[in-house]
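What you see is the complex with one protein chain gone and the rest in place.
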Amino acid sequence: MRTENIIAETVDLSIGYRTRNRVKIVMDHLTLEARKGELVALIGRNGTGKSTLLRTLVGLQPELGGRVRLQGMPLHAIGSSQLPRIVSFTSTEPVAVRNIRVRDVVALGRFPFTNWIGSLTPDDEEAVSEALEATGLLTLAERSIDNISDGERQRTLIARSLAQDTALLVMDEPTAFLDLPSRYSIVSLLRQLTRERGKCVIYSTHDLDTAINEADRIWLMTGEGIAEGAPEDLILTGTVARAFESPQLSFSSNTGTFSFIRKQQTGIALEGKGLATRLTERALNRCGYTRDPQASLKVTVNESREGTEWVVKRDTVTEHYRSIYDLVSCLAEASVQ
Amino acid sequence: MKGRSPRLTLTMAGLILLVALLFVADLLIGSTRMDAAEVLRSLFGNGTPGGEIIVTQFRLPKAITALIAGAAMSVSGLLMQTLFRNPLAGPDVLGVSSGAGLGVALTVLTLTPVFTLSAGSAMQGWGIILAAWAGAGAVMIIIMAVSARMRDIMTVLIIGLLLASAISAVVSLMQYFSNEAMLRTYVIWTMGNLGNISYPQIRALALSTAAGLIIAFLMVKPLNAMLLGETFSRTVGVRMKRTRAILLASASILAGSVTAFCGPLAFIGVAVPHIGRLIFGTTDHRTLMPGVALCGSAVLLLSDIISTMPGGGHIIPVNTVTSLTGIPVVLWIILGRNGIGRRF
Partner (left out) sequence: MAVTVLLWSCGHGGSPSNLTETVTAYAADRFTLEEMNGYTKLTVRDPWQNAHGTELYWYLLPHGAAVPEGVEEEQVIRIPVRRIICMSTTHLAMLRALDATDLLVGVSGPVLVYDSLILDAVSRGKIMDVGYEGNLNNELIVTLKPDVLIAYGVAEPAAGNTGRLPALGVKVLYNADYLEEHPLARCEWIRVFGLLTGREARADSLFREVSEAYLGLAEKVRNGNPVRPDVLLGSPWEDVWYVSPANSYTGRLIEDAGGLYLFSDLSEAHSVPFSVEAVFERATGAEIWLNPGTAESLADIGAADHRMTRLPVYTSGRVWNNRNRMTPGGGNDYWEGAVVRPDLLLMDFVSIIHPELLPEHRHYYYKRLQ
């Protein structure tokens, strides 16, 4: 393991807050690392201190004990003009400005490099254009930032970090407030940055699906500390399950997904093959039924060229339905009687 | 500067032209009847002795003062609005005007004036001005000390406002115990005045305004970064404590100097930056700062012209005019399309 590949590391770090007379330690003995070309997802339940950790990494909050090292150098030894060339930070603060173009916001990422008045050299312009292109914002570049959607605004902030051209990008919940497709596209973009440009990206998220599927390394923050490793390692050791399971929620190591824990279920016999049958089973599970070949209640899924039909046989009564919804609601009515 | 559109250049040029026109108009329009030819002759030393005195001792100093003071107060307001991220912030938010008022009150409202200067000295006529400067300077030092100790800029804002209120209360107390002549002198000072300023005083005002404006313009880059929030600014390399101190100093120098010479000028600092944003359609301080300065000059020159409108030798005090024009602007901010506080 080559140490020059380690972009960020913490050694026995304590994080927390310092007020006038008190010091509150949120978490201590944190020893973590993140490497060049790695996508690191910081996950954990609300209130565990994810923001505090990220902000301590970039120097916005003081190290209350231990050390942070960026590119091998201790954080406190890095000058204030050198630091922004090493790490960029995207926070959760909303942008509340008008009348400033997307391009100009991205250009502010070149702040550490520009002259006293902020003029952009051709190199700076190029970095800006590249950042806009990578985030798919070229067509919106001339629009004012208050004139675009939330997702586009989020991408603008990411483009800004990109334009800063740092080896390390730290992002606090970059996918918050975004719809599903946008969330996926952001994570895919981050993935690209690490793979194609060799950057190290550390980001916090509540989006467990994408984190587990796309991240190279997970930092899982619980009340006791941080567990670190590849997503699969953490699933294997049951760490993910332990961190997130609850009486209502169960984690399947097999599929790597969460599902609701269902209460006592009635038996139902299900016959059929294919996608329609699998989906029918899901719907029946949701409504409190479990597959039991011996059950007196029986559902048959008939797929034909004219469409799909559901046949319910209860004792002597037979009913036909044309959609899963109809099937399920009538079963529900029946069970009430 | 790459990226500056022809529209911006055109607007700036148009504004410069407007300021020049208003300057000339302010010279031509006054409380006494003088035709344009006579005014121009007086400017070049060819007018009647009476006319020359009117133009060179009354109208020209007034116009120059309006030009300088308008720019200074507006830029001071712009700095405050960006620093505090508050569209209603203005130079008086720091209590600098109140501090100046306290200095003047100590000179004018007490029976044994604190700042009497011997009449024969070279500093004659500067008594009130120096007192106001000292008061403004004292407040500036207090605010900067507070800012150095407080993490949150909002705390500084609140303390500035409280300081302004406290000083006002003290001055009210002093007014209560003073006699009519003193009261009238103080009250008239608070109405703002552009006329009673001699050329040496104009020089001093110009110097301090130039200093303040230069410092302010050197800060455009961090100001632009601050538009995106304090967290962003810090992570991109802005040294917040130092930047804050410089901005507070610059704004105080600009507002304090103007208040010392002209009394507290109302609303210019709050309203003009918004006019600037409206005209230029940008929040980029590289354009906005010179733009706002020009707008401020234009607005104050216009206010001076309007103040002589009643005619027949009667005038409206300049603060009344700036308030009456400033209040609609502030209302427009609050009731505007996007509402206050949601977008800045």
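Every chain is named by a letter (A and B) in the order it is written, and numbering of its residues begins at 1.
Everything below uses one rule, namely that a residue touches a chain if its C-beta (ideal position, glycine included) is under 8 Å from a C-beta of that chain, and two chains touch if they have at least 3 such contacts.
What you see is a predicted model, and the numbers here were worked out from it, not measured in a lab.
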| item | value |
| --- | --- |
| Chains shown that the absent chain touches, full complex | B |
| Omitted-chain contact residue, chosen from B:47, B:90 or B:127 | B:127 |
| Contact residue for the chain not shown (choose from B:136, B:253 or B:318) | B:318 |
| Sole residue of B:11, B:31 or B:231 that reaches the chain not shown, by the stated touch rule | B:31 |
| Touching residues (missing chain, whole complex) on chain B | 30-32, 50, 53-54, 57-59, 111, 119-120, 124-125, 127, 176, 179, 181, 184-185, 188-189, 191, 193-196, 198, 263, 308, 312-315, 317-318 |
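Just so it is clear, only the chains that are shown with their structure count from here on.
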| item | value |
| --- | --- |
| Between chain A and chain B, centroid-to-centroid distance (C-alpha), Å | 50 |
| Residues of chain A defined as touching chain B within the complex | 58-60, 80-81, 83-84, 87-89, 91, 93, 95-100, 103-105, 108-109, 111-112, 114, 116-120, 125, 146, 164 |
| Residues on chain B engaged by chain A in the complex (per definition of touch) | 1-3, 85, 218, 220-221, 224-225, 227-229, 231-232, 234-239, 277, 281-284, 286, 338, 342-344 |
